[in-house]
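Structure provided below as C-alpha cells; questions to follow.
The complex appears here minus one protein chain, its other protein chains still in place.
So, chain A:
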Amino acid sequence: EKVVVHPLVLLSVVDHFNRMGKIGNSQRVVGVLLGSLTNKILDVSNSFALPFDEEEKEKDVWFLDHEYLENMYTMFRKVNARERIVGWYHTGPKLHRNDISINELIREYHPDSVLVIVDAKPKDLGLPTEAYIAVEEIHDDGSPASKTFEHLPSEIGAEEAEEVGVEHLLRLVKAN
C-alpha cells in the first residue's frame, strides 16, 4: 500500500498547528484524514481538526471529542460523498505512547485507519509526512499479541488543479 497525501492536507495541518500555537498551546494537534482507497493506493485528499487534549505528565490520560468528529464528518459528507474517513494525523513530531489507543478510537470509523505524522516544523529537507498502520504483533515468547505501528511509504501527490494552486503559492513564496 502507498499513501498519497495531497497538498491541501499539509496546508490544513500546518494551519491548525499555527492556530493552536497562537493561543499558547504548543502541544501536538490531532485531526482526521479524509480520502479514498483505490487499487491499494490511499488518496488522502482532505482533513479536519479535532478537539484533543492530553495530560503532559500522564500520556495515558487523553480526551478526544468523538461527537464533534461525527458531526463534522456528516457535514463533510454532504459536500463530497466520496471522501471517507481513512485515518488520522497528528503533528508529532514522533510517535507517542497513546497513539495506539487513539488509533483504536478511529478504527471504530474505519478498520484500516492510517496514522500520518505531519511534522509542522521540519528541520531538514525531505518529506514532512510519515505514514503508519497498526498491526498486531505476535511475540515469540508467547505473551499476548500487542499492537504496533508499521511504516508505510508515503508521498505528496496532487491533481492537476491542485498543482496549479501549489505553483502559484510557490511563486508568491519565492517572491517574498
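We adopt the following convention: contacts are C-beta pairs under 8 Å (C-beta built on N, C-alpha and C of every residue); 3 or more make two chains touch, one makes a residue touch a chain; residues count from 1.
The rule we apply is simple: contacts and distances are computed from a predicted model.
**Q** Out of "N-acetyltransferase domain-containing protein", "DNA polymerase delta 4, accessory subunit", "26S proteasome non-ATPase regulatory subunit 4" or "Syntaxin binding protein 2", what name does the UniProt record list for the absent chain?
**A** Looking only at the record, the undisplayed chain corresponds to "26S proteasome non-ATPase regulatory subunit 4".
**Q** Which candidate, A:84, A:110 or A:147, sits in contact with the chain we can't see?
**A** In the full complex, the listed residue that touches the missing chain is A:147.
**Q** State which residues belonging to chain A touch the missing partner chain.
**A** 51, 53-55, 58, 60-63, 65-68, 100-101, 104, 136, 144-147
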